[in-house]
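Here the complex is missing a single protein chain, while all its other protein chains stay put.
By letter and in written order, the chains are A and B; residue numbering begins at 1 in each of them.
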Amino acid sequence: MDNIKPRVKVPKSASAGEVITIKTLINHPMESGLRKGKDGNLIPRQIINKFTCEFNGKPVFSCELEPAISANPYIEFSAKVTEAGTFKFSWLDDDGSVYETENKIAIK
Amino acid sequence: MRNQIIAKAVAVAMTALVPGIAFAGGPVDDELVIDGEIQMITRAAPPEGHPLDEVLSGWLYRTDETRMLETDTFENPGMLEVQDGADLWNTVDGTAGKSCASCHGDAEESMAGVGARFPKWDEASNRPINVELQINKCRTEEMGAEAYKFDAREQKALTAYVKHQSLGTPVAIDLAEGHMQSWWDRGNELYYTRTGQLNLSCASCHEQNNGNYIRADHLSQGNVNGFPTYRLKQASLVSLHNRFRGCIRDTRAEFPAAFSDELMALEVYVTWRGTGLSVETPAVRQ
Partner (left out) sequence: MNLTRRQMLCASVGAAAAGVFGFSLSASATPEATAESIKNFAGGKEPAMGGDLTLNTPEIAENGNTVPVEVSVASPMTDDDYVESVVIYAEGNPNPDVAVFHFTPMSGVAEAKTRMRLAKTQNVVAVAKTNKGQVFMDKKEVKVTIGGCGG
């Protein structure tokens, strides 16, 4: 889909060993495939079906999403920071698109 | 345990499908602080001539979970569209090769407080002008671009972005400008005029029954300081004139066109009724 822009909130720095909270939000209709359009026909399903978060190439958290997730999916989770590095976030769309963003974090 | 029982009783009262109004509820006693730093005015002393004792934000009528969504500009889903508006602000469009930023620079400075003073008097068109129409005026007269159609994605996003620059600023419109007072008079009359097969006026719900339930819906004073508002039902920003039309439709009446004289008069009057409340755009409502 076009015009999809993820937003992520990650602290700029953390103490070594600190557990930080990560918030993510992405604009997406999460069309359930169960809803009828104005013409009376079902609108085809199109959702973000997977989200992943890696830190320096290693998996931190991921989730599989179903049509029961609200439009503009919000996902909040935690990560333990042991070294400086880069978080990589990916959202996978039913149409094959992948929306990605990265955030760096420093050690205090 | 006792708390659970009380909570259950409240739950039953709220979901009871009685055909009539449940005399429970009312605004909550809570303070709206956004991002832990912007202290919002959700209760204000009414302007002279106001029919109510206290002007209350619709935020006070929502559940804990809905209220929470507005306290954090990251978690507020309406901010996705505000961000879209920020991008549009800087995007060149039209034959003059200009963006909003070409004339107005950084919106955080140039638009601070501006949204709290709309609608204003527009001498050229000899009628009130709101943020949506002001944007269209800039587009057609300054940018050589086409006016946005009512409720186009760009219109809602840019309007929300402009109004968001007044987050926390109290609503204060100037009725002394031009003929604003006569538009206020007309809006005042429309507010109390019953319409539709259900024979309801704005006042039937939002003045005489605010704090009561219409089925399971907790009626607010119907103030408009948070528009465009993120509504959970639509899962997107909803413009003020869209909501006006929705309310009038629900009385089972023919509804006027967006930006028509009737709805502009209503916007002037209803905005005045919310005088003193902080601009909350984008507010989060049910």
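Heads up, the rule we're going with is that a contact is a pair of C-beta atoms (placed from the backbone, for glycine too) under 8 Å apart; a residue touches a chain by one contact, two chains touch by 3 or more.
In this text the structure is predicted, and so the values were computed from the model without any measurement.
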Residue of B:Ser102, B:Ser182 or B:Asn199 in touch with the missing chain, whole complex considered | B:Asn199
In the whole complex, what residues of chain A lie against the chain that is missing from view?
-> 19-20, 30, 32, 34-36, 55, 58-71, 73-80
Quickly run down the residues of chain B that touch the omitted chain.
-> 7-8, 10-11, 14-15, 17, 19-21, 62-66, 68-69, 77, 197-200, 204-205, 208-209, 213-217, 219, 232-235, 246-247, 250, 252, 286
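Everything below uses one rule, namely that only the chains that are shown with their structure count from here on.
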Across the complex, what residues on chain B touch chain A?
-> 74-75, 77, 79-81, 83-84, 235-236
Chain A - residues contacting chain B, complex = 3, 5, 7, 9, 23, 25-27, 29, 70-72, 74
